[in-house]
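The following block contains the structure, expressed as structure tokens.
With one protein chain held back, the other chains of the complex are shown just where they sit.
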Amino acid sequence: MQNYGKAKLVEEKVFKDPVHRYIHVRDQVIWDLISTKEFQRLRRVRQLGTTYLVFHGAEHSRFNHSLGVYEIVRRIVDDIFSGRPDWDENERLVVLCAALLHDLGHGPFSHAFENVFHTDHEYYTRQILLGNTEVNDVLNRVSEGFPEKVAQVIEKTYPNETVVSLISSQIDADRMDYLQRDAYYTGVSYGHFDMERILRVMRPRKNKVVIKASGMHAVEDYIMSRYQMYLQVYFHPVSRSAEVVLNHILKRVKQLSIEGYQFAVEPTHFKPFFKGQISLEDYLSLDEYILYTYFQSWMKEKDPILSDLCSRFVNRNLFKYANLNPEEDPEKFNQIKNLLVEAGMDPDYYLYHDCTSDLPYDFYRPGEESTRIPIFLEKPNGEIRELSQESLVVDAIAGRIKTDHKVYYPKELLNRGKGSHIKQELLEALRSK
Amino acid sequence: MQNYGKAKLVEEKVFKDPVHRYIHVRDQVIWDLISTKEFQRLRRVRQLGTTYLVFHGAEHSRFNHSLGVYEIVRRIVDDIFSGRPDWDENERLVVLCAALLHDLGHGPFSHAFENVFHTDHEYYTRQILLGNTEVNDVLNRVSEGFPEKVAQVIEKTYPNETVVSLISSQIDADRMDYLQRDAYYTGVSYGHFDMERILRVMRPRKNKVVIKASGMHAVEDYIMSRYQMYLQVYFHPVSRSAEVVLNHILKRVKQLSIEGYQFAVEPTHFKPFFKGQISLEDYLSLDEYILYTYFQSWMKEKDPILSDLCSRFVNRNLFKYANLNPEEDPEKFNQIKNLLVEAGMDPDYYLYHDCTSDLPYDFYRPGEESTRIPIFLEKPNGEIRELSQESLVVDAIAGRIKTDHKVYYPKELLNRGKGSHIKQELLEALRSK
Amino acid sequence: MQNYGKAKLVEEKVFKDPVHRYIHVRDQVIWDLISTKEFQRLRRVRQLGTTYLVFHGAEHSRFNHSLGVYEIVRRIVDDIFSGRPDWDENERLVVLCAALLHDLGHGPFSHAFENVFHTDHEYYTRQILLGNTEVNDVLNRVSEGFPEKVAQVIEKTYPNETVVSLISSQIDADRMDYLQRDAYYTGVSYGHFDMERILRVMRPRKNKVVIKASGMHAVEDYIMSRYQMYLQVYFHPVSRSAEVVLNHILKRVKQLSIEGYQFAVEPTHFKPFFKGQISLEDYLSLDEYILYTYFQSWMKEKDPILSDLCSRFVNRNLFKYANLNPEEDPEKFNQIKNLLVEAGMDPDYYLYHDCTSDLPYDFYRPGEESTRIPIFLEKPNGEIRELSQESLVVDAIAGRIKTDHKVYYPKELLNRGKGSHIKQELLEALRSK
Partner (left out) sequence: MQNYGKAKLVEEKVFKDPVHRYIHVRDQVIWDLISTKEFQRLRRVRQLGTTYLVFHGAEHSRFNHSLGVYEIVRRIVDDIFSGRPDWDENERLVVLCAALLHDLGHGPFSHAFENVFHTDHEYYTRQILLGNTEVNDVLNRVSEGFPEKVAQVIEKTYPNETVVSLISSQIDADRMDYLQRDAYYTGVSYGHFDMERILRVMRPRKNKVVIKASGMHAVEDYIMSRYQMYLQVYFHPVSRSAEVVLNHILKRVKQLSIEGYQFAVEPTHFKPFFKGQISLEDYLSLDEYILYTYFQSWMKEKDPILSDLCSRFVNRNLFKYANLNPEEDPEKFNQIKNLLVEAGMDPDYYLYHDCTSDLPYDFYRPGEESTRIPIFLEKPNGEIRELSQESLVVDAIAGRIKTDHKVYYPKELLNRGKGSHIKQELLEALRSK
């Protein structure tokens, strides 16, 4: 079994991929990992959560993206790094596995789910790698400590930072795949950059990956793509509105369960999460299909809040939004609250304030993000410089983002306001986006 | 209310679409239809059923495709037909609605489902249009007989065949959208043709749509795209294998129910289908998410066949296939059967023969398909000719398809055969694809 | 004849265009202008001068680009502006003609040619529009003052600034075409932006064109494309090196002519330019094919400088370059000069210093470019703001460009230096790029 890690398929397998054209698999280990049920489960978790409710094309799954990240890393190690002095060929398999499996712990609608149930997909990635799973079986066959190594790469504690950088840094395979893939599926014209050029000028260095300075403009273009994708796609207010509704559904289910409410359709799969005693099997039994199935059943629950919120989510009747910062304008926020109460709607479930800096935002800001390995440029004379020291564009935009405050509320409020005592001004405020 | 059919949105709405770039909505009716829950349900039915298990990119839904068909028809009527002598502007709305709603009756994994439960998506499209639904409410507001008109266009019984042709003919908006869309999401390089050119040379004629002869080569290219997409994508044997497993799951559930088997998780949503007493609400309550949720639960059923088949489907452990026509080689087919029985596997659920002519195949064959309106070319002198009379390429390939026979079986059979009395020859036959 | 300006072609004509897919011509006037010999001449003037010597794909002509600018303006006026309150339909034809003809006065390798002979393509555009030409004939048939109007639009003196803005502003059809077209032909991955989105949110206002604020990010993307195209393509040092050689050829021919040198092949076409007495016919008789023909002949002239420079240009044996600012480091610059003299090479023809701020640079800098109409965003409340006041990205990069100094010299100098008294340091300086 000691050669399993080096076993090659008799014939290379390829997956047709719309973003990278083909995904090439030559290693038996990779092939076996893809066939595990834990990896196949990623087909039932969308890459972009609720975004498909705004960009209808974005129905792609994390399975899709995970293959893409693997393929990018494969190209880097096989076509670019292989044979170069600072690259250790023995790291090849561990980085390929880490690339493929980096999102393994993601559950359905991760952001909302983790927010309500305080789970952590990184924790579960580790559990799946090291627990009693098909993935662990495969990795263990490579060598005894191998699953732990893969986990370390994903968790950024692996000693060789060159390896870690390929998966987690400001210009890793993860981001390079998702920017292009999300752009492809949404159909937006941002998200394109010359990845081939960037790969061609990536070089392994001692505990580092550098980009040759001649590729700086391609990297700038990548940074700008990221900036645009965040503003245009990832932070889209309608998608955030769907997140709010989803969040409130989960919050309501949890609350009803605490209160001993008698569900017509019991939240069986959720019970371990209410108690906070979650086995790996419990975790893996969840996916977005199952959540949706519950939501559809619950549209008929007696509890009016749960049934209403589920209808809104399933039938895409989402909350409206308005630019409003409750801290700056507490009075207006209170007026909205009062109006809701008057209308018989509980503000806990029908009003929400968020701002984009609450979101998992990682637009390039050196210094602030201590855990992110920055982008290093290597000049012709060998000097290594952090990107924003060299690039006017990146320096200019790094850390200059406005925080965007929004409140979300049901559109029925607008009609409700008509002819009532509500101030015209408030209506105006709500309507303005 | 009489002007509702002509009401325009204050501001045009657009959907970003990866295939057509933008989908433009100007009519209040169209906007309202998209917001109905019956139309939103199409987000939970995949356009290509099980194909995503082969082409991982093909995760797109019928919602996606329906918007695309609408957009193509909108371009034809607004940009090409508008103002031309043989086009009646009063047909505009009915054809737009029919385009948008033509797939409304599709259920989850239509092909397998209809095969086992003898339902018919066309029947349900009519039910949704005319029944007690949000869609019917919207259509009725246009005018009293309007829902019936829309149904007639979709059912090809509408008197004006120019209108019908846009939705259902050998070169309708339906096909033009799905070829391009399915190519885009699978990532294959077939499926592209110059739709813009084809649209530009489409003309309304009395009860007909013609293509000006100058566009013949673009049409040939479209026909070849179709041919390639059928052979490469729609008939892909691995996708058919998944259909076989799915089919057998449904068959097994039905059989168990007849036999009075006690399910750990009851097939509640399926019961009306077992009895054949299906209300519209029953039908609309189904989607692919719900089926998947059942399949996941049933992986733990006591019945070994049901639980095994569900595991195979959910974890993508599908059947193998071999080229074999049981009619030509009944002996070999029987040998396989015997081998299955010996291995304790019921051939009713573990063996399947299909041939592509069983499939919903509509590659261009004039004459054979009496219900399909063919493609008409209009020559500069006004003469109208059916495409295959003019095009060498189309004439050459029309109706010249080989039937492809395959048997599907569990891969465990191959190992089983080793060292047993099974003839080497049979193994070879099974292995050869 | 008074209706000529409104005459439509019996059937719309289309040109297949790789950038805009199709270019649509419906007006008889436009069709007739395209057929004039002055417009056809633009096929013999490359859009990017010497750039094809670096990016071999960039062999496209100004003919190509001119059709593209026309098409963009046509889409704006016909699909977006038509029918809106602040748009005067009577301006349609003048702006279409101006779009098509805006580059009409460009000669071969404009930059180098104008530098040596002090001609001005804008002056000649006016001459062609108003002089004894086929173009003037066509325009005159529209109405008596029409050629003058077209000239005014191109020269930015036309009273209606809405019209001028479409052709000449920070976001005009000229730039939108050339960025995309030059990106397409060079094959670089920059230069893409969502033009369709920008066009959709353009609005005519009193003496202005505004972009609705919802399109700001598409405009940012356009600005970044411009930035990248300038740095990566338009300022590429090898292309500038070719310009230097070309410049020196023309300078040498002029000098030889002044000195009474007996040419084996007389520079017949150049003579009016030496004298500065240039008729319109003289000007129009020149194109890049003819210049190349002279250069090929002159490779055999006795004058060693002329023959050498011509060989370098024709056979692409260009100058090397190094980063050096003669003002900052006059000593080094002088050393190079001395080395050249020693090697028998005249520094006037074999050494050149340029910096990118000498080049026709128009990266977005509000304030500095008084003649450029800036980009106006219109907020939902109607307020109009200049782009850099709203966009962090644009504000950040506006006016922050480093000046790039380079000296160009023959590569033979490097070998020459070996083993000679030239300082190693100088060699290093020259080699470093």
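Every chain is named by a letter (A, B and C) in the order it is written, and numbering of its residues begins at 1.
The rule is short, and it goes like this: contacts are C-beta pairs under 8 Å (C-beta built on N, C-alpha and C of every residue); 3 or more make two chains touch, one makes a residue touch a chain.
Owing to the predicted nature of the structure, the values given are computational and were not obtained by experimental measurement.
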(Q) Using the touch definition from the header, name the shown chains in contact with the chain that isn't displayed. (A) A, B, C
Q.
Going by the contact rule already stated, which one of C:Q40, C:Q389 or C:T403 would touch the omitted chain in the full complex?
A. C:Q40
Q: Looking beyond the chains shown, say which of C:S143, C:Q296 or C:Q335 touches the absent one.
A: C:Q296
Q) Which residue among C:G57, C:P330 or C:P380 touches the omitted chain? A) C:G57
(Q) One chain is left out of this view; which of B:S82, B:N132 or B:S189 touches it in the full complex? (A) B:S189
Q.
Give me the chain A residues in contact with the hidden chain, please.
A. 14, 21-22, 196, 200
Q) Touching the missing chain, which residues of chain B? A) 188-190, 192-194, 197, 217-218, 220-221, 224, 227-228, 231-232, 380-381, 392-393, 396-397, 400-402, 432-433
Q.
Suppose we count only contacts with the excluded chain; which residues of chain C make the list?
A. 15-19, 21, 35, 37, 40, 43-44, 52, 55-57, 59-61, 63-64, 67, 184-188, 285, 287-290, 292-293, 296, 314-317
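We take it that only the chains that are shown with their structure count from here on.
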Q: Determine, using the mean of C-alpha atoms as each chain's centre, which chain is farthest from chain C.
A: B
Q) Using mean CA coordinates as chain centres, what's the chain A-chain C distance in Å? A) 44
**Q.** Residues of chain B whose C-beta touches two or more other chains
**A.** 21
